[in-house]
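Left out: one protein chain. Kept in place: all the others.
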Amino acid sequence: MPEVRASGRGALGDGAFRWLTLLAAASVLAILAFIAFSTTKQAWPAFMHQGWSFITSKVWAPQNNQFGSLALIYGTFVTAAIAVVIAVPVSLGVALFLSEQAPRRLRGFMVSAVDLLAAVPSVVYGLWGVLVLGPKLQPIYRDIHSVVAGVPVLGRIFGPNGTGQSFMTAGIILAIMVTPIITSVSREVFVTVPRADKDAALALGATKWEMFRAAIFPYSLGGVTGAVMLGLGRAMGETIAVALVIGSQPQISANLFKAGDTLAAVIANEFGGESTGVAQNALIGLGVVLFVLTIVVNLTARYIVGRAERRMQGAL
Amino acid sequence: MNENLTPTPGRDVPGRSHSLRGASGRPARRIGAAALGLTLALTGVACSSSKKSSTDTGSSGSTTPANQQLASATLNGDGSSFQLAFQQAGIAGFTALQPKVTINYQGNGSGAGKKDLGNQIVQFAGTDSLVKPAEESAMKGGAFLYFPLVSAPITVSYNESSIKGLKLSPDTLAGIFSGKIKTWNASQIAADNPGTTLPSDAIVIVHRADASGTTSNFTKYLTAAAPTAWTLGHGDTITWPDSQAGQGNGGVAQKISSTPGAIGYVDFSDATKSKLTFASIKNKAGEFEAPSLDGAAKAVAGTTIEPNLTYNALNVAGTGVYPITSGTWMLVYVKQTNHNIGEALKAYIDYLVTTGQKLATPSNYAPLPTSLAQSAVTQLDKLQIPSS
Partner (left out) sequence: MSALDELTPPAEQDLAPAVDVRVRTVSRGRKVRNDLAIGGLYVAMIVAVIPLVAVIWTVVAKGLSGFSLGFLTNDLPHITNLTDAQIKALGLHISTKPAAGPAVVGTLLITAAASAMAIPLGVLGAVYLNEYGKQKPFARVVRFMSDVMVGVPSVVLGLFIYSVWVLRFGQSGLAGAFALACLMLPIVIRTAEEMLRLVPDELRTSSAALGSRTWRTTCSVVLPAALPGIVSGAMLAVARAAGETAPVLFTVGVITATNASLSGPNTTLSLQIFSNAKSANPLANQIAWTAALTLICLVFVLTLLSRLISARFASKRS
């Protein structure tokens, strides 16, 4: 659209309005930069105190001035991984269902249902998880372990002495919370698959499932990967629900039924008690580490999706 | 596919619009200006915060009688969750008599309370553990006083429905909480409970995540009563073996009640309210005592009170004594900086150690022995409150 920018009456107003909106847009950059700067500055004493062992040591003991976050990074990744492993099949199934299978009249209703899943505040999921789900899951964990106890790898992952508040419970709650995101973005991807591809597959005699595999999946692989990584990023950053159900025991363990801790959960649980000093700076430092990790995941997601888009448009 | 990675859930992929609606409706500019004005107005309200105007009506020096109205003041406190329930009852009772005074008490743990008082963020701290000599320099307001409030048992609560009336000796207790005894049917537990069938479930230890006076007292008890079996030291926080952590006494109580096979240490008041099952602990006289207010009172009666009104009621000798009894105190600075706040503080402490003691037993705390309560009232005179 040609920009009508000329001298005369109103040019000043136009210029002023333009600057106003530009400043508003720039505020995003300013705030983001400010966040990065001030949190790093606040956390700096803790980084200096601890050095690189801040992220390589697995001992988190503020009372002894030891601030190693490796166990917390481990917990963050493990719970997010569990969430993604559970959520991806379900989300993709739902997205396919909504875009291909759902009866037209019910589609809006079902989309609303998935949206409501996203609308429930995370603290409510946490409340439900700690008071209802966790206690119910503990006997199930013990039963699962008694079944797989002898099996080499499974026996260690689904280990003994499971408790309701553990990596696994946190992962399950996170799965529920990231499902709507993965579903929504995947649905947008599936919907843009060219109709010609789908019709061609069907015309050649494919069943619906075969049409999915032939026409939809190859086309949408990049976009879906991006969706999954978005969900991963969201799961890593989730604070409150995890803080309530993870068990608050910073440790690295292959046993998913054990209690653990994540970067965000430790911040939420321990911040109130530390008023000053290196301990508080260390907690802000955890926030910086989390910030960096989620940005890396989100940037990777954007890159993958961007590549997939260009490939779909034929540029690659 | 558009570049939008911000999913807007529920929005159907849109088509192109054909709306040719005229240019009616409020311009965004007006909405923006209105919103800006609203923000400015709200910020203006926020900035012109109504500070409570202090009118000097209280007398300086002597304790304000309950029927004399204090000027308005806000007291903020933080600290021990052990005394939280007693503080809540005390606040309700006191502010009914002195409606102009507002008291807020958070139970973030003794460690947080001492730190907050040290930084003068709060006017008083609740604590079950003493300020260490090394920490005294962090108390920026100078010298401080301990005012005893109540005492209570620290229960060892457990969640194992098949065991009724669990008995534990200090060595077994130390073994359990240091992670050396891993199952309920271990030989040491069986030795303490002859004739009881014990399940083979795993034991889940629950400890305090926050810096806690209850932890300090519990671990001090284990160090005193089981010196060879307990090697993890004592303090507001220690390094625990594989276990779960709860925030505050309430958090630990909640974890115990929702985790079968769990065992942890919780103050008597919270544990009773959550209907937890207690273990009976072997005291110095060799008897297995269940936690009770009577047992706590006997422990306090059987120990020496220091000149600064602190005492150690752990592992006290005598019959009928509950061995893990903890006192709990209010910490305040000697030098008060504000007249109204100082007067309110003085009146509040006076209330808690005199009239307010009747709230102790119903809340499941043991009231102070009369002599100790009187010493506390006398110590109030040491507070230096500015005269206006």
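Residue numbering begins at 1 within each chain, and the chains themselves are lettered A and B in the order written.
To be clear about the criterion, a residue touches a chain if its C-beta (ideal position, glycine included) is under 8 Å from a C-beta of that chain, and two chains touch if they have at least 3 such contacts.
Bear in mind that the values here come from a model prediction, so they are computed numbers and not experimental data.
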| item | value |
| --- | --- |
| Residue in contact with the excluded chain [from A:Ser166, A:Thr183 or A:Ser220] | A:Thr183 |
| Residue of A:Leu70, A:Leu117, A:Leu221 or A:Val278 in touch with the missing chain, whole complex considered | A:Leu117 |
| Options B:Leu70, B:Ile91, B:Ile238 or B:Val332, residue touching the unrepresented chain | B:Ile91 |
| Residue in contact with the excluded chain [from B:Gly79, B:Gly248, B:Pro291 or B:Pro323] | B:Gly248 |
| Full-complex contact with the absent chain, from A:Ala71, A:Ala264, A:Ala279 or A:Ile304 | A:Ala264 |
| Missing-partner contacts on chain B, residue numbers | 2-6, 8-21, 23-29, 31-32, 35-36, 38-39, 42-43, 45-47, 49-50, 84-86, 88-89, 91-93, 96, 102, 104, 106, 246-248, 250-251, 253-254, 256-257, 269-270, 272-274, 358-359, 362-364 |
| Chain A residues that touch the omitted chain in the full complex | 1-5, 10-11, 13-14, 17-18, 20-22, 24-29, 31-32, 34-35, 38-39, 41-42, 89-94, 96-102, 104, 107-108, 110, 112-117, 119-128, 130-132, 176, 179, 183, 191-192, 194-195, 198-199, 202-203, 205, 207-210, 212, 230, 233-234, 236-240, 243-244, 264, 267-268, 271-272, 283-284, 287-288, 290-291, 294-295, 297-299, 302 |
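Everything below uses one rule, namely that only the chains that are shown with their structure count from here on.
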| item | value |
| --- | --- |
| Centre-of-Cα separation between chain B and chain A, whole angstrom | 35 |
| Interface residues, chain B side, partner chain A - complex | 1, 3, 5, 7-10, 12-13, 106, 108-109, 111-112, 115-116, 118-119, 121, 202, 204, 209-211, 235-239, 242-247, 254-255, 258-260, 262 |
| Contact set on chain A toward chain B in their complex | 61-64, 111-112, 114-115, 118, 130-131, 134-135, 138-139, 160-161, 163-165, 180-181, 184-185, 188-189, 191-192, 223, 226, 230, 247-249, 251, 258-259, 269-270, 272-276, 301-302, 305-306, 309, 312 |
